[in-house]
Each structure stands twice: as structure tokens, then as C-alpha cells.
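All protein chains of the complex are present and in place, except for one that has been dropped.
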Amino acid sequence: MESITNSLIQSWGITSSTGAQLVSLLVMLAFSAVVLIPFFLPFAGITSWLERRIAGRMQSRVGPNINGPQGFLQWIADGVKAMEKEDLMPDDADKPLFKVAPYFVFMGVGATLVAIPFSEYLVLSDLNVGIFYIISVTSFVTVGILLAGWSSNNKWSLIGGVRSASQMISYEIPTALSILTVVLLTGSLSMQDIVKAQGFWPWQWHISNNPFMIVMFFIFFISALAEGSRTPFDLPEAESELVSGYNTEYSGIRFAMFFLAEWGNLFVIGAMTTVLFLGGWQAPVALQGSIWNTPVQFIIFMTKMSAVVFIVIQLRWTLPRVRVDQLMIICWHYFVPLSLLSILAVTIWMALSYGHSALELGMSIFSAAIWLYFVFLVLFRAVRNFKKTNAKLNLNFLE
Amino acid sequence: MIVVLLFYFLALITVLGALVTAFSKNIVHSAFGLMASMVGVAGLYGYMSADFLAIVQLIVYVGGIVVLILFAVMFTGDIREVKSSNKTVNLLWATPFIAALIGIIIGAEGKVNFVSKTTKLHNTPTTKMIGDSLLSDYVLPFEVVSVLLLAVLLGAVHVARKYKTDER
Partner (left out) sequence: MKTTKLYLGPQHPGITGNMMIELDVEGNKILKSKTHVGYLHRGFEKLMERRTYIQSFPIVCRICVPEPDVNENNYARAVEKLSGLEVPERAKWIRTMVLEMARLQSYLLWMGGQSGSMGLYTMPQWTIGDRDYLLDRFEELTGGRVYHLYVWPGGVRKDLPIGFKTRMLDLMDYLESRMKDYTKLMFENAIFKKRAIGTGVIPKDKALEWGVVGPVLRGTGIKHDVRIDEPYEIYDKLEFEVPTYEGGDIYSRALVRKFEFMQSISIIRQIMDKIPEGPIYNRIPNPFKWKIPKGYTYVKLESSRGEFGYFMASDGSEKLRRVNVRGPAYVHGISLLEKILPGSRLGDVSTILNSLGVCPPEMER
């Protein structure tokens, strides 16, 4: 981004430092707008459409299919509807906080996009504390949800907000610990460096560095689900318990902002998992090093990310939600000790294998085999069940 | 020029947040003001190209402390009652002291040679330097602090723990 700014400054013939700063500020704002409006909003919208279509498929129904091809433009209609609705506010609500809370949630999710590398060159700002930055801005989501829950002046909202906050604080620890192992393996906090430390082939990814990284991958994935309040951890919005949780009193565009943030969060979960464990944008060596390979790398990145997002959506429609105490037990009794243990194991392995590249490669191939075996098992079972279900349906009585 | 404006913007957030924290009648608003102040301080760190410190400020203060404060505040009963929640005490005595303190700070500003004026660290990543110095020059304080944290952790567990004799 700096190079773009510099070339702009040169081509416009600006010499004064104030002018240069102004140009760089404008470029930054423009880039933020470019990320937020044509990327983040459609992504959240398309994910919402995708989720509803997948849910429709899984629940033996159709889902949105009227607006646009296959209902693809449904999210625009929903957005327009949300904007047209009256922005209701309870009389006893804490009005300034009630108004500002959705922006915090939205900002917390949107700001993470700054540091996510889509390809070798397509990254808004390769912060040298990138991964740390993502963890820190997500805490705005917690603050926003807490404020939303409190300012609504509704007991259900308050319980939802507090549940959400306690869940996020608790699960931040296993998430951070699992990220720490990746940082250990890379030796850098920068997202690009993390991706560059991996390779195109599955055994070059961080997940298959050693078997403990598979454990860490699962801990990270489940904790990320919990942090993004996705099923089976969607307790803050548990419908049958808390009406709608922290967003009970919201309507119109503010409500839509919570939901956009939720689906945006889905993207962040997918992108983080991909970058940290699944090799990010890494393409075969021939397709690297040039800015012209950006589309290929972008497609590789988006494919991996979509796979993760699909699994998250699929989980949502096949699992009930856990109870609050069970949620906390999963975190504190299992994940925290397990991740501490894994960090120790990973460091020991790093110390042992230091300098023995053959040993490292062997271990990588071994653990890649382990997790690929599970992936194929799941795929195989899915295909088999699909065939069996289709064969067995007997709907003669419908005539 | 823009950079200077940026500085004043961040400073404004910090100071306004602090003022809201101090003078708001509603304790949740106070906590919110504290958060704004913390974010402003993080911005100031970033402004002084202390990137690592800025992020740590966000994680620890916004993600941790403010959320915990909000947490604690929400569990207190009738927080809207000023008398029981955010009462102003000893305004008469506090005012001259604060005025004196502000006077001292303003007076000292021109006389002390602050490090940031040397502009040596601009635009270099600080993470590695912090890590190096923590594990070489300052390893003893670092370890002492970690022992302290351990003690705090054990103390917290001890306080939070319910003994079986208490329950039944």
C-alpha cells in the first residue's frame, strides 16, 4: 500500500509533507471503503444466502429461490427491508449506548479484514503484529455485545450479553494459546510471514507439522466457533431460552448490523483457520512471486476458506446447542489444559527436530496422513449415506 | 499537518473519555468512557510507532479490563441510582490538588527532554526488540513479575473457591 501511495504522490507532483500526508490518509480511507463496501457487505450477504440455501437443503425444503438466479439476490432485498424498517427503541433504554452498540460489533468484525492476506500481494496492511491485531480488535465485539445487552434494559438481553461476554473471554484463552503455537512455528506475528512459512502441499501446512498441531487445530476451530457465537455455542442468542439474547430489542438496520457482523465473523473464522493452519494462499512454487498470480492465489485462499465456512454452516444445522455450564466445562476443564500441554509438546518437538529436515518432513507426512484419513473418512461416509438415503425413499403414498 | 491533527484527534478521544469517566453520573457510561480513553491511548502509542504496545494496550485494557469492569458493573444492583453507584466525593479537596497536578505537568513539559522527540524509532517493528530486551536485559524483573502474577492467580483461585463445608 505504501508503494501505491508513494507513486500517487510522485505522479501528482506533490512535494509538501502536508500534501503527502493528506494523500496517504485519503488512500487509506479509500482502501477501507473498498474493503468494507464492495467486499465485506456482499460477503456477509452472500454467506447469509449460502447459509439459508444449505440449511434449506439439509432440512428438506427450498430456501430463498425467488430473487435473482437461485435466490442469489435475496440478501439485497433483506438489507433494503431492514433499512426501511422503523428503528424502534425502548423508552427505558440507555439511548446513546443503545445506538452505538451495533457499530462496535460491526467495527470489531470489519476491522479484522485489514490484516487478512488474500494473496501474496493482496493484503491491505501487512502489520508486523497482524495476528495480535486481529485478536485485539475482536474484543470490540465483546464490548459492543455487552453494551447492547445492558442498554436494552431487558433481562433477557442482559443475560444474553453477559453470557456472550463470558463465553468470549473464556474462549479467548484457548484461541490465543493455539495461535501461539503457530506463532512459535513461524517466529513472527505477521500474517504474511505465517502464510509464507507454509507451502502448497498439505504436509507443508502448519496443521501437519506434528500431531499436536492437529489437536491445536481442533481447539482453535471449536474456540473460534464459540467466539463467533456459532452453533453449538450460540448461547447468547438461544431462542428457546433468551428470546433472542442481546439483540432482542433491536430492529431495522441496527439489527441487520448485528447479523452482518455475525456472517462477517463466519468469514473471519474461515480466513483465520485457513491462514493459520491450512496454508493460506500458498500456490505451487511456479505460481508464486509475481503479482500476476494473484487470481490463482486468491482462488486457492477462497476455496479453503469456503470449505471451512461450509463445515461451520453444516455444524449449525446438525447440532443442538450446549448448556452454559457445559460450555464452560469444555473450555476450562479440557481446552485450556490440553492447549497448554500441546504448546509444551510442540516446543519440545521443535527443539528435538531442529536442524533435522528429514525428520521434520517425515513427521509432517505422518500427521498429514492422519488428518487426511479423517477427512476422507467423513467424505466417504457422507457419499455412502447420500446414496443410501436416495435409494431408500419410498414415496408411493404421495400420488 | 495531518499527522498533527491526528495527534490532537487521539488526544481529544483520550481526554474526553477520561472526563466522561470522571464526571458521568452513570457508572456504565463511566466504563464506556474509560474504554474510549484506553483506545485513545492505544492510538497514541501507535502514533509514536510503538505498534506492539498499542495492540497490547487494546488487548489488555479494552478486551480484558474494560470488559471485566462492565461485567462487574452490570451485576451491581440499581446502577442508575447515582447515590449508590457513581457518587462524587470530596470535590472541594480534590479540585485544588488536580489543578496543581495539571500545573506541574504543563510546567514540566518544556523542561524535560522526552525520548519521543529523538524520533529514532520511527517505522521500525518493535516486537523483536521488546522480546530481546525482555529476555536479556530485563529478565529478572520479567521473572519477578511472572511470579507475582502466579501468586495473584493462586490467590484468585483461593478466594473464588467454595469449600465443601460452606456449602452444606
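Which chain is which? They are A and B, in the order written, and residues in each are numbered from 1.
Convention: contacts are C-beta pairs under 8 Å (C-beta built on N, C-alpha and C of every residue); 3 or more make two chains touch, one makes a residue touch a chain.
Being a predicted model, the structure only gives us computed values, none of them experimental.
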Touched by the hidden chain, restricted to displayed chains: A
Selected residue (touches chain absent from view) among A:81, A:95, A:323 or A:384: A:323
Touching the absent chain when the full complex is considered, from A:41, A:89 or A:243: A:243
Residues belonging to subunit A that touch the chain removed from view: 55, 58-61, 155, 159, 231-232, 234-235, 238-241, 243, 317-326, 389, 392-399
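The working rule: only the chains that are shown with their structure count from here on.
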Subunit B to subunit A touching residues, read off their complex: 1-3, 26, 28-29, 32, 35, 51-52, 55-56, 58-59, 62-64, 66-68, 70-71, 74, 125, 127
Residue ranges of subunit A in contact with subunit B within the complex: 17-18, 21-22, 25, 94, 96-97, 127-129, 132-133, 135-140, 142-143, 146-147, 150-151, 158, 161-162, 165-166, 169, 172, 189
